[in-house]
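Provided herewith is a single structure, encoded as C-alpha cells, for subsequent inquiry.
Of the protein chains in this complex, one is absent; all others appear in place.
Chains here go by letter, A, B and C, matching the order in which they are written, and residues are numbered from 1 within each.
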Amino acid sequence: MRVGVFICHCGSNIAGTIDVAKVAEETKKLPGVVYSTTYMYTCSEPGQEEIQKAIKTENLDRVVVAACSPRMHELTFRRTVAKAGLNRYFFEQANIREHISWIGTDKELNTNKAIEAVRMAVEKVKLNKPLFSSSFKINKRVLVIGGGVAGMQAALDCADGGLEVLLVEKSPSVGGMMSRLDKTFPTIDCSICILGPKMVDVAQHEKIKLYAYSEIDEIKGYVGNYQVKIRKKATYVDWNKCTGCGACMEKCPSKNSYDHFNFGIAPTRAINIPFPQAIPKKAKIDPEYCRQFTKGKCGVCAKICPTKAIDYEMQDEIVTEDVGAIIVATGYSLIDMEKLPEYGGGRYPDVISGIQYERLLNASGPTSGHIVRPSDNAEPKTVVFVACAGSRDKSIGIPYCSNFCCMYIAKQAILTKDHIPDSQSYVFYMDIRSPGKGYDEFTRRAQEEYGVKYIRGRVSRIYPKGNKMVVRGADTLLGTQVEVEADLVVLGTAVISNADAGHMAEKLHISYDTFGFYVEGHPKLRPVETNTSGVFLAGACQGPKDIPASVGQGSAAASKVQALFSKDMLESDPAVAKVNINACVGCLKCVGTCPFQAIKEKELRDGRIVADVIETVCAGCGVCTSTCPCGAIQLQHFTDNQILAEVNAICLK
Amino acid sequence: MISQKLQDAIAGVSDKVDVVIAYQQGFDKLHATPCFMTTPEEIKNVIWNPLCVHNLTSYLPSLKKKKVAVLAKGCDSRTILQFIQEGLINRENVTIIGIPCSGVISVNKILQAINHEPVEDVSFDEKGNITVKTSKGEKTFSLQDVCPDKCKTCRFPTPIVYDVLVGDPIESNKTYDDAYADIKEFENKPIEERLKYWEGEFDRCIRCYACRNACPMCVCQDSCIAETRDPHWISQRATLSEKFMFHMIHALHLAGRCVECGECERVCPMNIPVNKLKRKINLDMKELYNYEPGVTPEDKPPMYTFNVDEVTIKEHKI
Amino acid sequence: MAEREYAYFSGCSLEGTASEYDASVRAVLKELNVRFREPDDWSCCGSTPAHTVDHVFAAALAARNLRLIEKIGLDTVIAPCPACMTAFKKAQHSMTESEIFKNKVNELLDEPYNCGVESKSALQVLFEDVGLDAIAERVTHALPGLKVAPYYGCILNRPPEIAKFDDPENPISMDKVLMAAGVEVTNFAFKLECCGAAFGVAKREMVNQLTYKVLSMALDSGANCIAVACPLCQQNLDLRQEQVNKTMGSNLNIPILYFTQILGLVYGLPPREIGIDKLVVSADDIVYSRITVEEMRKRAELEAQAKAKKPEKKIAKEEVKTEENE
Partner (left out) sequence: MPEIASQELRVVGFLCNWCSYGGADTAGVSRFKQPTDLRIIRVPCSGRVDPLFVVKALLNGADGVLVSGCHPRDCHYSDGNFYARRRLEMLKKLLPFLGIEEKRFHYTWVSASEGARWQQTVTDFTKRIHELGPLHAKKEVTP
C-alpha cells in the first residue's frame, strides 16, 4: 500500500494556525505513507497536477488531501485522482480548515489535531475499496412546485428546453404574490401587465401540465425516478365545463367570504374566481362560507351556471406522476398583524399590511384602484408607512431583514402621491436598504420628487384618536419623539416562510433553517441546488427575494435541470450497501429498517435466504449496516472496518 | 406420572411432524439432555423432571423449514414468541408441547454442594425436594436452594403459547418488579463500584463463547462479529477491554430481544452474570416503549422500529 | 376553587392610601370563595428605593416575605399591588435563574427561601384561577350606561419574562374580567401608557401632560370611568385631575375605580364596604345607576322591541390574515 499525503496551506487559511510542514513531516512516519508534502493551494490546477504527478512518480495507490471540508472539494479531488488512473474512491480528504484551523487558536494544538485528522484519513483510505458506479435510466419530466413568478419562470424555461413539466400550484390560479402587485419597483411598470403573458404561456405551453388548486401529498424515489402523489383539491366546480363567465359569482348570496387573493381587505363570494386575469379562469367554492355546505341549502350557483358545472359532491382526487427532478418554488408568507399588538394587532381597520395596500392601489382590486380607508371608505390624505413591521425584531423571532419592504414602501408612497396629489406620506424606517440596480435612485426620488417624509426611527405605538390613527415613534436623527396623525397606516409586515414549509421539506428530504427557509447546497456556489440531488430551489422559499432575484433563480434552477437531463443515464453513487452472502444469516432485520425499501430477500441456489440490495434504490444511509448483527451488509466507503480504523486511529494508544 | 402424560402427548403429535425435540436421560442421573426423535420408538426415552433445564426452542430457527414439535417450559415459550416477532420461525411449522414448570434445578449448584462426586442416583419427592446419592452418601436439597435465580422470580411458570399443555397450569405470584429488583438495587450502587464490578466479572471471561452459542436469540451463529475479521470489531487478545467489548456486542445485539431464558448464565463456565446487562436493557425498553420481549407475537422489537414523536425520549441538554 | 388556599400580601399602600383596594379585593375574593391566609410579621416587599440601589437587598426583602409564606405551607401569594407583585416575581425569577444569586440573597436571610412560592396579582388570580364563568355566575347587579376604560399601568404584565401574564403590548385580562361581570368596556388604546406617577414629585409638568393624555384618551374612547389595578395609578389619575385641569385648561372629571370595586358593585356589595366613598372624583353617579340584573333584563327587552321595527344590516369585520402562496 503506497499512500500519498498532500497538505494544503489554503494560503494563510490553514497555514496561519497550523504548522503544515510539521504535519507533513509527522504524517510521513505513518505506516503506509510513502509521500507527504504541502502545497499553497491544492485545489488549484497546478495543485491538482502536483497530486497527479506524485501518483505517477511515487506510484501511489491511495491519496489523502488535508485541506478544506470534503463537502467543498471531495468531488474535485476524486476527479483529480481518477484522471491519474486511480479509482476515485482511493481518495480521502481530511478537513483541517473548517474543523481545525478556523476554529482553534492554539497553533500547537491545531497542528497536533491536524496530524491526527490526517492519520484518521490515512487509516481509512488504506481500507478503501475501488467502487464503480452503475448507471440507470432517468425520467426526463420535471415537477415544479409553486406557480409564482419563480416557479413559472422555471417551468417555462424547462418547457422551452423541450422538457415535460408538471406545475403544481396550491391556490386556484398561478401568479403568486406578483399577481397581486399593482406596480413594480423601480420601473413602476404594471405588475400584471408583465406577468400576465407569462401566466398565459404557462397555461398554453404544450409541454406544461398545470395542476392548479393542488398540493403535493407524497414524494417517493430518488433523482431521476421520483413518484409523486398530487392531491387535486375539490373545487366543487367541474373545470372542464366551467367557462369562467362569473355568473355564479355575481349571484352568490353569501357575500362575506374571506378573500384570500385580496388578503381579506374586502370580502368576496363563497364561489369565486380569484381575479380577472386568473389562470386558469375557473370558479371554485369555499365550503366554509358556501350556504350549501354551511346551511345545507342554497344551490343558487348550480341553478345559475349555464354549463351546469357545479358539483357539490366533488371529492379531492389523488393522481400519481413520475418525474426525474423537482424544482421547489413555494414562495413565502407574511407575518400575521396579530403578532404586532403595539401596532394594533389587526384590531384597527385603518392599519393594514403592505400587500393589502397593494390591492387597494390595484386597478383590478376591490376598490378599482381608488385608495380608500377600510373604516369609512374616505380618501386618506395622510398615509404613514412603517418599515420593518416585525422584521429585524429579535423579540418576535425574526432577526432577519425582509429584503424588499424598503423598496415597495417607497413605491407605494410614490403611487399614493400619484393617486392623491394632495396627500402626504411618511415612512418610519430603521435603515433604507436599496442595493439593487436603480433602487437607491428610486428611494431618493420618493423623498426628493414626491416629498415623502422619511423618519428614521421605530414606531412604538399606533392608536386611534377620533377618526385618525396616531403613529408615535422615535426620530433618532432629531432625538425626539414624533407623533403623526394619519388617516391610514401601512405596515411593511415581515416576510416569513410558509406555515407548511417544514412538512414540504420533510417530503422532499431537504433541510430548512430555523426560520423555515430552505437551505441551499452552498451559500455562494450552489445557490439553487439542495443537498438532495434532483431537488432544486427557486425564489423566496429559500429566503426573502424580490422579483428579479426570484426570476433569476427560476431560470437558474431550470438550467440545472436541463444539465441533469442532458444525459440519458445517470451514474449511481456506488457508495451503497453491499451484502456478503457468506456472512448473511438471512434474519432480514435490515429489510425492516431500510427507509427506502431497497433491500429484498433472495433465495440462493442452496435454498439459503439472504438479503439483497437494489443498488439504484439504496440511498446509502447505512441504517442496515448498523442493524445487521453479523456485519454481513456493509455500506461501501463507510464500512464497519473503515469507521473502526478511524476510531482506533484516535483512540488506541 | 407426568413423564407418561408427556409421552402420550408426544405420541399424539409425532405423526404430524418431522422431528420432536424433548429431553432424555444424560450420561448420569443428574443430567438430562436434549433428544431429537424421528421415530415413535424413541418416545419411551422421553423424561421430564426439574433437571430438564435446556431451552429446547433454541433449535427452532435452524429447523425453520421443517415441521417440529418442541417441548417448552414457561420461560422457553417466550423464546418462541420472540422468534415469531422476528420472523425467525413459521408458527404453523411448530407444534408446541407446553409444560407448566415450578422451577428447574441448577446442576452447578448441586455439583458444588456434593463437590463434584460421581452421582449414583437421583430421586425426587412429591414436595419437590431432590435427593442425590453418591459414594459419600445421600444429600437432600429443597428446590428453592438449588434452583437457578431466574426461577425464584419466574412470572411465567405456564407457557404463554402452546398447542398441547401437559399438566395443570401453574399460577405465579411474582410481579414485574420482583423480577428486576436486583437490577434496581445494582443501579443504586456508587458508579465506581459498578465499573469495578463489571471489570471483575468480565476479566474472568475466557472468550469460550458458550454464552453466545447457547443463546437462542444469537442468530448470527458462525458469522458472529466477535470472531470475524470483516468486520473486525475485536481482536483475539485476552485484554480486559476486548473481553468487555465482546460482552457489549452480545448485550447490544440482544437489546430489546433477550427473553431472559438464562441459558447464557447456565452455560458460563466462569459464572459471569451474563444475563444482567440484557435484563437491564429490558427494564429500559419497558420504561421507554412499554415493550417486553417474548410476551406477545404481534410486538415489534423496539430497536427495529421507531415513532416519529418519541414521547418518552426527552432531548438531552449538556 | 374552594379547596385551594392562597396567601394574601396586602403590602404598605393597601394598608394606607389604597385601603379601598384592599377592602374591595378581600370582599370580591370572599364573594368568589377564594380562601386565603395572611402571613404574620410581613415586611416591606422590596419595591422601595431598595431595588434602585441594590438588587440583592431588594430581592432579600421580597424573599423574606415569600419565605414566611413558604413556612405556613402555601405555594401561591396574591399580591394586589403590582409593585409588590413585581418585586416578588422578580426575586423569584432571579433566584431560580441563578444559584449564585439565590445564595447571595439567602445569606441575608434568617431562613433560606427555597423558591417555592408563585406570586400573582389579584387580576391574574381572578382571570387564570377563578375563571370568567365563576366571575359571571356571581353577578347580581348591572351598571347601565357605565363605559369603562381598563387601565393596566406599566408593570402589571411587564416585562413579559418576569410577569409571565397576559400580552405585554395588548393585555386583555381586565377587559375580559369586566366583560364577564357584565360591564361594558371601551377599546382603550392607552391601557399601558405611562401616567407619569413615578415622577409625581420631580417633574410635575411632564406628569400633568402624561396624565392628561391618558385621561383624555379614555374619554375619547367613549369611557366615563377608568378601571385600575394599581394603587399608584389610582392615586395619580384620581388625585391629580384637578391639578391637570389647572395646568392643561381642561375640565376632566372622570372617576377612577379599582376593577375590584366595580366587581363589588355588580356583586351587590354595599359601596362603603368597598370604599367607593374614599375616591376623590366621586363615583356616586355610578353607584346610583346600579340596578338589579332583572330590571336590566326588562329594559333590554323594551329596547329590543323598539329596535325590532327597523332591522339593521351589519357586515362582519373580516380578520386580516396572511395566506401562503405557492
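What we mean here is this: contacts are C-beta pairs under 8 Å (C-beta built on N, C-alpha and C of every residue); 3 or more make two chains touch, one makes a residue touch a chain.
What you see is a predicted model; the values in this text were computed from it and never measured.
Taking the complete complex into account, the chain left out of view touches A, B.
Touching the chain that is not shown, out of A:197, A:502 or A:548: A:502 (per the contact rule at the top).
Within the complete assembly, B:186 is the residue of B:36, B:124, B:141 or B:186 that touches the hidden chain.
For the options A:9, A:78 or A:97, the residue in contact with the chain missing from this view is A:97.
Only one of A:80, A:272, A:333 or A:593 touches the absent chain when the whole complex is considered: A:593. Summarising the interface, chain A meets the missing chain with residues 69-72, 95, 97-100, 102-106, 108-110, 112-113, 115-117, 119-120, 502, 505-506, 509, 511-514, 519, 531-532, 575, 593, 595-596, 619-623, 625-627, 635, 638, 640, 643-644, 646-648, 650-653. Residues of chain B in touch with the missing chain: 186-187, 191-199, 233, 237, 239-242, 244-245, 248-249, 251-252, 255-256, 277, 280-281, 284-285, 288, 302-303, 306-310, 313, 315-316, 318.
By definition in this document, only the chains that are shown with their structure count from here on.
Overall, the chain located most centrally, as judged by its C-alpha mean against the mean of all protein C-alpha atoms, is A.
Comparing the chain pairs A-C and A-B, the larger number of C-beta pairs in contact belongs to A-C.
Our note on geometry: chain A versus chain B, Cα centroid distance of 55 Å, whole angstroms.
Chain contacts: chain C has no residue touching two or more partner chains. Residue positions of chain A in touch with at least two other chains are not found.
Touching chain A in their complex are the following residues of chain C: 167-170, 187, 189-190, 217, 220, 315-326.
Residues 145-148, 151, 168-171, 176-177, 256, 258-260, 263-265, 267, 329-337, 341-342, 345-347, 349, 352-353, 355-356, 461, 463-466, 493, 498-500 of chain A are the ones touching chain C in the complex. Residues of chain B that touch chain A in their complex: 65, 86-88, 219-221, 223-225, 228, 230-233, 253, 303-305.
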